[in-house]
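This report concerns only the one structure given below.
Of the protein chains in this complex, one is absent; all others appear in place.
Let's turn to chain A:
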Amino acid sequence: MSKVSSLSKAVEEIPDGASIMIGGFMGVGSPLKLIDELIRQGKHDLTIIANDTAKPGFAIGKLIDAKAVSRLVASHIGLNPETQKQMIAGEIEVELVPQGTLAERIRAGGTGLGGVLTKTGVGTVVAEGKQTIDVDGDTYLLEKPLIAQFALIYAWRADHFGNLQYELTARNFNPPMAMAAGTVIAEAGEIVPVGVIPPDQVETVSVIVDTLVGRED
């Protein structure tokens, strides 16, 4: 029943051109080994959905440095000048999404909702081309769900079934992303026997996790 795989095998199933959600906030809570392996295997033309692109030389920033990304959906790229450079040069297509809207679009994608209604962005450039809906006198933007072929998750601890726990601010986008992708590959700081994580403390349920990679692999 163990979902533990080798790092190289886990990443080999991701094709060039794939859409991939990657957890993390400025690299904190990002699956650093999976990212390194994407680069080592020369994956390219990727669509990355993530909060940010960290900074050059670190976490998702390494994928940008390697020019492996052709499309990016993110809320913030201000701390990575290389991403801005490639965006201005037309090498990466960037869709900027307000952070709370990004989280909700991913949640909607993972939970079977046709979108969410939010006041965030109403009347701004974010609203351009989007439908607005009035509910009880307030105007909301319709924001559509986001899904991806793959989600790369970092968990503090996993059991062999793939139940996941997270730590502090390394949680961020990982739990909703694990729900919103066809194939979920989780990198865990520690993998423990089934039963060690009590049911009340499981944050991401094993049934949605496909492959586990240990940090020691």
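Throughout what follows, contacts are C-beta pairs under 8 Å (C-beta built on N, C-alpha and C of every residue); 3 or more make two chains touch, one makes a residue touch a chain; residues count from 1.
Just so we're on the same page, contacts and distances are computed from a predicted model.
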{"item": "Candidate names \"ABC transporter ATP-binding protein\", \"Butyryl-CoA:acetoacetate CoA-transferase beta subunit\", \"Biotin-dependent carboxyltransferase family protein\" or \"Nitric oxide reductase F protein\"; UniProt protein name, chain not shown", "value": "\"Butyryl-CoA:acetoacetate CoA-transferase beta subunit\""}
{"item": "Selected from A:E104, A:D159, A:E187 or A:D210 as touching the chain missing from the view", "value": "A:E104"}
{"item": "Omitted-chain contact residue, chosen from A:S5, A:S19, A:N174 or A:T211", "value": "A:N174"}
{"item": "Contacting the left-out chain in the complete assembly, out of A:A66, A:L96 or A:L142", "value": "A:L96"}
{"item": "Chain A residues that touch the omitted chain in the full complex", "value": "25-29, 51-52, 54-55, 74-79, 84, 87, 96, 98-104, 106-107, 118-126, 156, 166-176"}
